[in-house]
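This report refers to the structure that appears directly beneath it.
Only one protein chain is missing from this complex, and each of the others stays in its spot.
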Amino acid sequence: MASSIRARAVESGGVVSIKALVRHPMDSGFVKDSAGNIIPPHFIQKLTISHDGKNVFVADWGPAVSKDPFLECRFEGGKKGDKLTISWIDNKGESDSTTATIA
Amino acid sequence: MIDQTRRGLLKGVLGAGVAGIALGSGLVPLRALAAPDASKWPKKAFATPGVDETIAELYGMEAEESDKISMDLPTIAQNGAVVPVKVETSLPNVTGIALLVAKNPNALAATFEIPKGTLPFISNRLKMAETTDVVAVVISDGKAYKATQNVKVTVGGCGG
Partner (left out) sequence: MLKTKIISVALGVALVVPYVLAAPTPEEDRKAAVEYYKQMFPDVQINDFVNGQYALNEDRRKQWESLQDFPPYEFAVAEGQEMFETPFANGKTYASCFDNEGIGVRQNYPHFDQSRKEVITLELAINECREANGEKALRYKKGDIASISAYMASTSNGKAFNITIPDDPEAQAAYQDGKEFYYSRRGQLNFSCASCHVQNPGKWIRADFLSPALGQPASFPVHRSKWGELGTLHRRFAGCNNNVRAKPLPAQSEEYRNLEYFLTYMSNGLPVVGPSTRP
C-alpha cells in the first residue's frame, strides 16, 4: 500500500531540513462538482513531525492549504541516520503516517 | 513535563515502529495511536473571516508590526490554487507562526507550533481566492508580531 507521504530529510551543519509532500485532496467545501453539488470539505487538520519521541513540528491546517500539500521545516538536534515520524489526520478521521531517515 | 515526555516517547516509539504494519493490516487501535490528536484543532479560528478577528480568536491579543519577519511570496501568483509561501523570522524564542490570507472566506490558512530547537521557518503552498494581503503572525516571547505582503491573483486568462 503506497504511503500518502513522501518526505526527504537532510542534515547539514546541525540543522535538519524536512520537506514533505502529502497526497490529499484538501477540499475546501466551497467548490461544486460538474453536477452543481458542493464537494464536501475533506482536508488535513493536523500534521506532526516527531524525532526521538518528541514533536519537532506541529501544523494545524485548514482548507486554504493547497491540494497535495507541501511542507518544509527545520530543526536542530537530529543526526544522520535518525528516524523521523510524519503523521497526519483529517477532518473525516482518516490518517496516515510514515517514517523518514535523516540523510 | 515528565509525563508529557513519557507520553510523547510512547507515542513516538509505537508510531515509528508499528505504523507501517498497522496501515496494511487494519489494526485500527495501533494506527489511531500513530495518528495525531485533532481534538484541539482550533475550529473557531479556522472559521473566522478577517485578519484582526482571526488573530484575536487565535491568540487573544493584537499583533504588532515587525520588520524582523521576512516573507517570500510571488508578486503575481501564477495560479491562485498553489501559491508558494515562505516565512522566517529573526525574532527570539518563537513558539508559533500563523499564515492568514485576508481575502479568503476564512482568513486562517495554517498555524504552526515551533517547539524549542525548531527553527522559526516555514514553507507551504496556499490557496488564494483573489488578490489579497497575506499576513504572517509570529509568537515571540509570548507576544504576537505580524508582517504583511500583497499577492496579486488573477483569474481567467487565455490559458483555459
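General remarks:
First chain written, first letter: the chains are A and B, and each begins at residue 1.
Definition applied: a residue touches a chain if its C-beta (ideal position, glycine included) is under 8 Å from a C-beta of that chain, and two chains touch if they have at least 3 such contacts.
Worth saying up front: this structure is predicted, and the values here are computed from it rather than measured.
Of the candidate positions B:Ala45, B:Ala63 or B:Ala77, contact with the unshown chain belongs to B:Ala77.
Taking the whole complex into account, subunit A touches the unshown chain at residues 2, 6, 8, 19-21, 23, 67-68, 70, 72. In the full complex, subunit B contacts the hidden chain through residues 74-79, 81-84, 86, 123, 125, 154-160.
By our rule, only the chains that are shown with their structure count from here on.
Between subunit A and subunit B, the centres computed from C-alpha atoms are 11 Å apart. Against subunit A, the residues of subunit B that register as touching in their complex are 5, 8-13, 15-16, 19-20, 23-24, 31-32, 34-38, 41-42, 46, 81-84, 86, 101, 104-106, 108-115, 117-119, 121-128. Against subunit B, the residues of subunit A that register as touching in their complex are 1, 3, 15, 28, 30, 45-48, 50, 52-67, 69-77, 83, 85, 87-89, 91, 95-99.
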